[in-house]
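Data block below; observations after.
Some chains omitted; the rest stay in position.
Labels run A and B following the written order; every chain starts at residue 1.
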């Protein structure tokens, strides 16, 4: 083993920062937490009916959270498959750190920003404190069975959503961003940007007051990721050789089997994402709507896949599997905001339009010479926006006293607010990193591939894989 | 971007057909559905006990459906892994479209054919109408908590089974069928062939009246897929170079890791397939049998894997992992019809015999010069038949007034009826497509691989994957 040498650059700081934060908090607050736990050691009584409701809600939410967390594998496989082999290690690393950094940042910062609680809630900003229930001491001894579900179930479900928003960006910036810059971005998104705008809708903030509907996050999660990714793709600029003399040079993925596997995993994981967002499941009405959501989600995904295939087939004269795969994801994103309040036929229509939009979005980015290697913006940004608007057009849960036109207007406005927020904040962050010379790898490093230049290893062994 | 040009062939028509159907239905029936929904806006009252039963049944069925849908990824990976690299894109595309086309066709046609309901039920054919509960409008407002579970849970579970039947065929016809022909087949199977014979047993049709038992579909799902695949393999003929001068030339897969991953995914997904088929889970008796089924399923899979390994080891003098993998699947297929009514030791025996049968089935097809690239017929067809018969031999739920011999006879007869139905209908369909010149790709296209000839792309990138 070589002896450790002075570290080059500030890159490690970012990673250690997180740990310093954790360690400080642990030291400082332990005494406080112990106290609090003792004070609260009596469980709040609940009736049998409340108890069974709390139980079913918590357990179903937990299993749905597991499904959402499994989507991380899907995002990783899609991004790996659709990119060059020489960036595989880098992509996998980003994806595993999205989840890991995201969990820690969301625990210390994000959760409290997203759900500031009744006292701390502002219209646009609030902070309910770090952690859950006093660093978990209270949770060990206290159960408030009059709550709708376990706060731990809530956290695990919400943190999975935060990690989803973060990982969407990864695909848009693949192949040219420094790993340390990515870690910084990921921490800021899961710790600050996503939870702040998330609060506007799901934490009882301003957009919720407007009457904005976004059931499972077409806008709050997917459009945030999609527009953050767009900001990254623009600030970074395209990969080398992607646009030459004004011509777009396709950069095919190196393993379509991985990409397709990833889409299957995402499709399956979406059954946690959308049905799980019902948040209550413990009676026939809620159980029924949870399953109803599974059907609208499935129909939209299927229609998105078929529509994107047919449209691309018409345009390019060959059926293109990457378009069908992106079409399925597009259908899933488009239905996410409204899966609880549209009919089955509307779901099919929303999915089919998503499938058309994603193909057009990919062609549009090409025309604009914006390089988004996996189509993160067309899938999550554009179809996220479409999901928000489609809720206004097809939704049956128009707030009382509002007209259909008013509903559509609110959906458009709130969707715009969130997209602008994500795009502008991340554009600023990426621009600062760029100005500091920390954003993009060198030409030589990019050519060599990030696996070697950033990580000193290859994804695929030198052992011959074929005779 | 190149401008769209006149489309060659009729291939796109197949895909657009589906959408036309959807759009027409949407337009025509919307008014009707709205009406119906309004009329039914009052929820049917239920006791607390009914309510919790409905809730648990619906939620567990939903999670089991998610497991069954995840099997699509497993089938895709098995087929990709066991075939040549040059057909990878085509295989993945078929598998994603099986699910997508299957969902839409089963929604519009299949579900109503399979479950025509009390009024519409015939002994052999009936149609209960398109969609579920008036296109989903009613489902948004009405909950009949006196039903055993949510109709949406029912649909999502059943559509997953239809997609499973469809995707089995994919493996048998890999490497030489036109993509558009495959789409046509897939639509016909999920929209017509599978649901019609499915009704005979699960929709209260003739075979159910005979006393035929097929708990989770060894015959209704797997043998249908297996015999449809056999028809396809026969009509298509073998791949080029597969049988030369009467000799069988093995055509090894290009990625055994994908194949094994697929088998693991399928094994896991089967815990939705078999235990989920109990359909009721909300009391100790049903919960117990659900878990019992998980154990018989596991034991049979394990025994199938070990028996196939041992038998192939004995025959070929080396342990062959593809035989062990197919053995595990064989054990899963064999137990599917009877997992609820055989003892644990019987389950082990059923699985072990499945493992022997799958090896013999593969050798038999080889002798007959039928080219089934992944062994779809040995696994799903042959072991599906065995599952049906084994139910008669080992089953403990002999219908009242029937002898063991009578039970076996019914199982054999009903199994034969379904296999003949699937084989003959699909043989006719494939023969029509063949006569129209739409079935098989050209010699040059096959040699080049379907990825390039049918889809104009490669699955694996030109970026070197190794130094």
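Annotations
As a working rule, contacts are C-beta pairs under 8 Å (C-beta built on N, C-alpha and C of every residue); 3 or more make two chains touch, one makes a residue touch a chain.
Please read all numbers here as calculations on a predicted model, not as lab measurements.
Each protein chain is a copy of one sequence, and the assembly as a whole in this entry counts 3 such copies (shown in place: 2).
Everything below uses one rule, namely that only the chains that are shown with their structure count from here on.
Separating the CA-averaged centres of subunit A and subunit B is a span of 32 Å. The part of subunit B that touches subunit A in the complex is made up of residues 1-2, 4-5, 7-8, 11-12, 15-16, 18-19, 22, 25-26, 29-30, 33, 43, 46, 48, 50-52, 54-56, 58-59, 61-63, 65-66, 69-70, 72-73, 76-77, 80, 88-89, 92-93, 95-97, 99-104, 107, 131-132, 135-137, 139-140, 143, 145, 150, 152-153, 155-156, 159, 179, 255, 258, 454-467. Residues 49, 52, 56, 60, 63, 67, 84-86, 252-257, 260-261, 263-265, 267-268, 271, 275, 281-288, 290-292, 294-296, 298-299, 301-303, 305-307, 309-310, 313-322, 324-325, 328, 341-349, 352, 363, 366-367, 396, 458, 460-465 of subunit A touch subunit B in their complex.
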